[in-house]
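With one protein chain held back, the other chains of the complex are shown just where they sit.
Entry: chain A
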Amino acid sequence: MARNKEALLLLIDVGPSMHTVLPEVEKVCSMLVQKKLIFGKYDDVGVVIFGTEDTDNELTNEVGGYEHVVVLNHLKVVDGDLIKVLEQLPRGTVDGDFLDAIVVGMDMLIKKFGQTIKGKKRLCLITDATHPIKDPFEGTKQDQVSTIAEQMFAHGMKMECIVYRGQQDMDGNTSVIEENDILLDIISKMTSSRKVHVENSTSLLGALRTRNISPVTIYRGELELSSEVKVLVWVYKKTSEEKFPTLKKYSDKAPETDKLATHEVKVEFEYKKVDDPSKVVPPEQRIKGYRYGPQVVPISSAEWEAVKFKPEKGVKLLGFTDASNIMRHYYMKDVNVVIAQPGNMKAALAVSALARGMKEMNKVAIVRCVWRQGQANVVIGVLSPNISERDDVPDSFYFNVVPFAEDVREFQFPSFSNLPSSMLPNNEQQEAADNLVKMLELSPTGKAECLQPDFTPNPVLERFYRYLELKSRHLDAAVPPLDDTLKKITEPDSDLLSHSKPVIDGFRKLFELKENPKLKKSSRRLLREKPSGSNEERDDPGNIVDAEAVNFIEHASSFKVEKIGESTPVQDFESMMLRRDGADWVSKAIADMKSIIMQLVTDSFEGDNFQKVLECLIALRKGCILEQEPKHFNEFLLKLCKFCTEKDLASFNEFLASKNVLLISKSEAEESEITEDEAKIFLVKAEQK
């Protein structure tokens, strides 16, 4: 572990122009520290902020200058308190000078580590770089920056730059911005580190690599063009899913007083005879059986070993083919990158020539790969060129796995042209679709591409780590809702939507969608069976008639209205309330209605059901007043609003507020515990949420 120890210094611009994004900076930096607490416990982290009113750094004390740079946290082994520091970054008052901060940071790293841990010293600068840096005493700014960059290189430091440019800065001082970009480029070039520009807060969250994984090759060897010509290459992973952390199973059986309890859970597997479950079969008496149709064929490992497919390690070229022959959807797995053996100039040249040739001819190479000796299968893949945009980065190939014959299921689908004309769009509709596609452009010319995978963080992981931190402080904290920055990943951008409202409305008007009432039920059940949705509902005893009850009602003979259907819930409800042949009908009607409403709300997409829900609610309210059952309605409404707030359905609450659906007050029903004023306040509260 210690061998891979890394020292990271965050240089954060907190000047006035950065204030709008500081919340995101706080989040991304906290996340980084959190991941270090889990994956890199021994790493050192320090924080320097600049653009502050105050000055507090060693260089100022030693040589003077370097004003408005504050060392917020000295380089030390990462700890939980650091998160608290990063969560509340002070807001600065002056425009910062990033070069000062860089020098302060370098000084800290050199003082602490000198020439040790080469290559593991990282600086990370987060700034908007819109303000000029001070002129040097002698020489030009560029000379000064070059000297600094040389020093960085000499000490084995890397510096990542994340330059945030919101739209509002575009009218700023363009010459300054250009100058700063050039200066930062010098550093990035000389230290071979990344410099990225981001334009919105979501990208900012994704721009900083919060977990540093040291790359491991999966193959080092020859790329065989033929038995005569071989190019030496290394293969790395290019994409690899960062999985949701594997959590440990936890046992709470140990008494609380036992301080040494491990709380661990051991998973044990026992293999028992089917006909005699009391007998456990020991491992040496077990043999692996392979299914073949209904048969299970026992084959021992030794037999297997003897006949197993054992290909030789190597990557062999099968040939080149037009890129259009390999359709994008045939890519099977995560992606690898194939680079020439580092330091081997000729190999780099060969890879470069092939890559550029492929690009020029629009070709790809088909290769057969066996990454390791002893690997029991081969992989057929396609190499596509990756022409480097940076001078110091060599050209390379991307490698994608393509399927074997067995992996493809050939289903036949009807041709669109053979469908009845009622299913085909007419010219007007087609035009509306064209406009929609043009309007909802995520990569507008002149602006940065939105939701670029390279800058889009995983919202689930973000949420998990934030919740983890929250839980470490408050044991019983609830899962926080997704914040607005992350919502931009899961939901369409509201600006874009409002901007293109006329086009969307036009599109919607031209197409008629009708739900098939007969089939509705089955799919609804299907949707509800999704684990996430059903859990909450089931845990909430009040608002759900359990599925069995609904089924029971469904199966009962329907002479009079015995259940409330989804097609005409209001009528069903009213007639059921009027039934007098049993005492339970009223409560059944109310309960049914509640579940219908919950279902409608849960199933609604973008508010398509809201009007119906409203009608149902009004009917329910009326019914509850008539039957003097205010409590049922009031509790339900509160629950519904709470449910909607939790489930990102705030729009429904707003909708209710706008339609004036109130709690039942004392004046309407004697039993209500709600006064008229309280009933009105409820609305306001809902609206605020």
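The criterion applied here is as follows: a residue touches a chain if its C-beta (ideal position, glycine included) is under 8 Å from a C-beta of that chain, and two chains touch if they have at least 3 such contacts; residues count from 1.
Going forward, contacts and distances are computed from a predicted model.
**Q** Choose one: "ATP-dependent DNA helicase 2 subunit KU70", "BOS complex subunit NCLN", "18S rRNA (guanine-N(7))-methyltransferase" or "very-long-chain enoyl-CoA reductase". The correct choice is the protein name in UniProt for the chain not shown.
**A** "ATP-dependent DNA helicase 2 subunit KU70"
**Q** Which residue from A:V77, A:V94 or A:L225 sits in contact with the chain not drawn here?
**A** Answering carefully, the residue with contact to the hidden chain is A:L225.
**Q** From the listed residues A:M358, A:I564 or A:M577, report the one that touches the chain absent from this view.
**A** Only one listed residue reaches the unshown chain, and that is A:M358.
**Q** Check each of A:H19, A:K111, A:K134 or A:R372 against the chain that is not shown and name the one that touches it.
**A** Residue touching the chain left out of view: A:R372.
**Q** Which of A:E406, A:D584 or A:E670 sits in contact with the chain that's absent?
**A** Once the missing chain is taken into account, the touching residue is A:E406.
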